[in-house]
Every structure is written in structure tokens, then in C-alpha cells.
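Would you mind keeping the following structure in view while I ask a few things?
A single protein chain has been removed from this complex, and every other one stays in its place.
Take a look at subunit A:
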Amino acid sequence: MNTYVLLKRTFDTEETIQLSNGKINEEGAEFIINPYDEYAVEEAIQVRDVQGGEVTVVSVGNEEAEKQLRTALAMGADQAVLINSEEDIENGDQYTTAKIIAEYLKDKAADLIIAGNVAIDSGSGQVGPRVAEMLGIPAITTITNLEIDGSRVTVVRDIEGDSETIEASLPLLVTAQQGLNEPRYPSLPGIMKAKKKPLEELELDDIDLDEDDIEPKTKTIEVFLPPKKEAGKVLTGEMNEQVSELVQLLRSEAKVI
């Protein structure tokens, strides 16, 4: 079983967001593996442990993403590939990323590709399905369970809280939803081993792409922070008075009831 994981390095969930020069300020921010990609890494490792084969983790980004790829290797992935697009393209979009990944994967004979269902920074949820379409393989999004029996795959897909059991066959791309598994923490021996595992760095040239091929199809023209919410009103007094005041405020001030 030849399993690939698509991984993005993202801002730590808890980071406060600040702007400088109209862009998100990354200075000093903590970065993590996008949480939904972490489920993807864990699932791929579990699949490999049963089915055999190798897990390759692929990330498109700059060299800083090496840290997150090493973490995935420490969790148990076998090898990692960092496709460094920084030199060639500044403002790529989901098309750009998907195109790079698909181009890299097209001759890899991947049996299973697992991605996160959404990245918590850009929040688009496009890359997984776009890659599948480019590779001409089916995709199933937001899955919470995966079982493989030969080339037959049974997944459970979360649809706004309802669930669907779906059958498909390999090759297949799935995107991970929370609930799929509990990602392991890298163990100390895992971290030691990860240092020696192969991590290949590629540039666009290496996969026969040039800037024109990955020209984004959307453009961000402005980034802004939501208007600062005024500190809310925390009510005081006897509880029944607070409750009456709240109901009055919701009617007369907020006018929502």
C-alpha cells in the first residue's frame, strides 16, 4: 500500500492574529501541523501498520515546513517531501497548491491519499478534492472512519452531523474530519528516528512546472481584522434581576427578540 498524506504547516490555533502592512504578521507566531492533517498522518500510519507499504508525507510551502514534516516522521511516517514553491510564486491559491501536488503525485501510483478536510488558516477545503480531480481518482471528504479490505474501501462520511457509509475502491483520496482517530504524540525514539528518515526537498523545476502553470486563479485584495468587539456587558445583582435585565436588553438594546 502506497499511501500519501497532504500536510500543511499552519498557525497555531491559539495564536492571536495581527496585521502588518496589510498582511498577517507571522513574526514570532507558533506553527503546527494543520490539525485535520494530523488526523490524516495518524490514519495513514494505522493503514500502513495493517496493510504494509509506506507512508509519504507531502507538503507545499517554504523550508520552515520541514519542522512539521519531521514531526510527521516522528509520529511514524516513512518519508517526507517538501515542495518549495516560495521562490517561484508569492501569492498562490488553492489551485496553485493542488496543481503542484497533483503534478508531483501523477506518476507515483498512489493507492491512497489522505488530506485534512480543511486548513485552519485559509479555511477553503479545496486542495484535497482538487487534487483528486486532477489525478482522475475519486475523493470522499470529511471522513470519520476508514476500512480497507483488499482494494475495497469502506468509509464513513460526516455530513453536517449525519453520516453516510460509502464504498469505493483504490486508488482513492479521502479528507479527514475530526473523530477519525486520536493522533499520537511522537515518542522520543520516534523523534530520534525521524532525524534519519528521508526528507526530500524539491523545487518546481524538479517536477517540470513553471510559474505559468501554477498561476493562481484568485487574488486576495485586502486582509482585515473584524471590528474590535466592545467589551460585553457582564450583568450584576441578584440573579433574577440579572435575568430580567438581560431579557430587557435583548429586546430594547439588541432588538433580537
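By our rule, a residue touches a chain if its C-beta (ideal position, glycine included) is under 8 Å from a C-beta of that chain, and two chains touch if they have at least 3 such contacts; residues count from 1.
The rule is simple: contacts and distances are computed from a predicted model.
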Complex member absent from the view - protein name from UniProt, among "protein-glutamate O-methyltransferase", "Electron transfer flavoprotein subunit alpha/FixB family protein", "Putative 4Fe-4S ferredoxin, iron-sulphur binding domain" or "phosphoenolpyruvate--glycerone phosphotransferase": "Electron transfer flavoprotein subunit alpha/FixB family protein"
Touching residue (missing chain; options A:Gly28, A:Gly123, A:Gly150 or A:Pro189): A:Gly123
Candidates A:Asn62, A:Ser151 or A:Thr220 - the one touching the absent chain: A:Thr220
Which residue of A:Glu66, A:Asp88 or A:Glu133 touches the chain not shown here: A:Glu133
Touching residues on subunit A - with respect to the absent chain: 11, 13-14, 16-17, 19, 24, 93-95, 98, 118, 120-130, 132-134, 138-142, 154, 158-169, 177-179, 215-226, 229, 232-235, 239-240, 242-244, 246-247, 249-251, 254, 256-257
